[in-house]
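Only a single protein chain was left out; the remaining protein chains are all shown in position.
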């Protein structure tokens, strides 16, 4: 599913339980990160759960390749959404992606709260940082 | 004036200005302490103004003799009232004097507040302490 | 009775995400009765003034009321008023004590802690140990999270600690510790005993004279009071012998550029403008706690807790940690290998507010060998309906995870 499809799907669901069920399904579909890639450098600070994130550029097309994992189902699902936003975009496009607004539209805004329990905000910041460094 | 007269006088006055005028008059009548008696041991802690207090027993009658002074007019007046309560009493009697209640009756209760600006409470406590030691 | 008391807590009647709230996070902070909220507003509307310095009526009255709460608190804990120091919270209190007691520590002296301690009762001691060369020793506990009391007493006899600092009740698991007997054992070695009462202050109303500890710390916000306030009790002689901690106005006797002298305890440890509205609000909280019929309250909390535990026991895969017999009303559990964050987040969609994670007790989690738990913490204002809602939400949550 691309981000448009995810958005449509989530918007069509009413109630948090249904939304989280869908988010966890998205998470299940995200491939697990092989253990050797779960390095401390890849660990995103500011999440209570563990989140590992790698960002790179696809050699041929110079588009972003993101892989990520989490030890919680929900955060993994949120990662799937974030990855769908950024994967295969050009670094220049990525800089203009306003994940905050996207989450707001999907009614997931509270996942951007500064609470430390979940770290969507921290993840998005990490992505933006690394995108800047990739350029 | 003894304490009964002071009480009657103060009760007869209405308004704080009149009461303070009377209190300052009482203070004026209280003899000043000679400078050599203004020792740091005699200084009562817990008053923002300086208060010096000496307590002793009159040799012949074993009654309390208190002398005191302050560099403020109002506290000196309050000292005059306190001294009128305790002077010439027997130590045993002094222990039962409830200056708190007396001040309450005279409407001067706020001078027993724990505020550090004035130290009536500290003075009364010092007297009770020293009376205990004299026995 | 409880339904009557619940009415005093406006927040409990809120809808959160359009659902009735089941508040199970009282170990983090309790809700406040209206009388506490009113006391704070009332102060700002009619009585606001700085304390201790003013000749004017507002200031004198504020001072009188402020100091009256110190009396009230001393009475609640059964100690003297000059043994009570106001602080910012339990953390501030523990820092003050650990700083002050550093002077009494030498190389290789033992500071004994339990594995249940909140970070606030660990890190300040680590700092003190680093400064002095003292070492931290941890009392023994079972794999499931229960203090081994007998072995702890033996260890105290063996190590003769200079300081013993232990929580009266664990915030992560709710276990109540028999601190009285640990203190008694330590007294033989003149151990200085510190009790972290953050969790016991409200639930157990400890009589400190009976406990016999040298220090006791708490936070107002965990006992119906406002945020930004806490306090400590210290046995006067010992308290007064500690070096000053923070310095500034109010705590001094005289200041000059050539030297400064300090007041006695408690003022010695209270520089600066205090949290006046916090103290007055806490006064109302103490009134509230004093006015509840305590036996009925304990009975209610106990029944509620039993009900919670027995319902959880029926769910296969639930593991409850710690001591569910001597407990202030906390259940800390895990479900199979599911992450605590997922369970707590899903519960929240049912209006059930629980806490998840390490609860500022990482060493305890390491001891239990788990990343964290889901913590359900009760207060007297919870009712059976809350627990029924929680249990059915939990069952649905588990179903969703097992899909």
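Each chain carries a letter (A, B and C) given by its place in the written order, and its residues are counted from 1.
In the analysis below, a contact is a pair of C-beta atoms (placed from the backbone, for glycine too) under 8 Å apart; a residue touches a chain by one contact, two chains touch by 3 or more.
Keep in mind that this is a model prediction, so the values were computed, not measured.
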(Q) Of the residues C:20, C:212 or C:363, I need the one that contacts the missing chain. (A) C:363
Q | Contact residue for the chain not shown (choose from C:100, C:197, C:274 or C:371) | A | C:274
**Q.** Per the touch definition above, residue among C:64, C:78, C:142 or C:246 touching the missing chain
**A.** C:246
Q.
List every residue of chain B that touches the chain not included in the displayed model.
A. 15-17, 20-21, 24, 48-49, 71-75, 117-118
Q) Which residue numbers on chain C touch the omitted chain? A) 10-11, 14, 16-17, 21, 23, 25, 28-29, 31-32, 34, 36-37, 40-41, 44-50, 53-59, 88-92, 94-95, 118-120, 122-124, 126-127, 136, 138, 219, 221, 226-229, 244, 246-250, 252, 254-257, 259-260, 271-278, 341, 344-345, 347-348, 352-357, 360, 362-363, 366
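Definition applied: only the chains that are shown with their structure count from here on.
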Q: Could you tell me which residues belong to chain C and also touch two or more other chains?
A: none
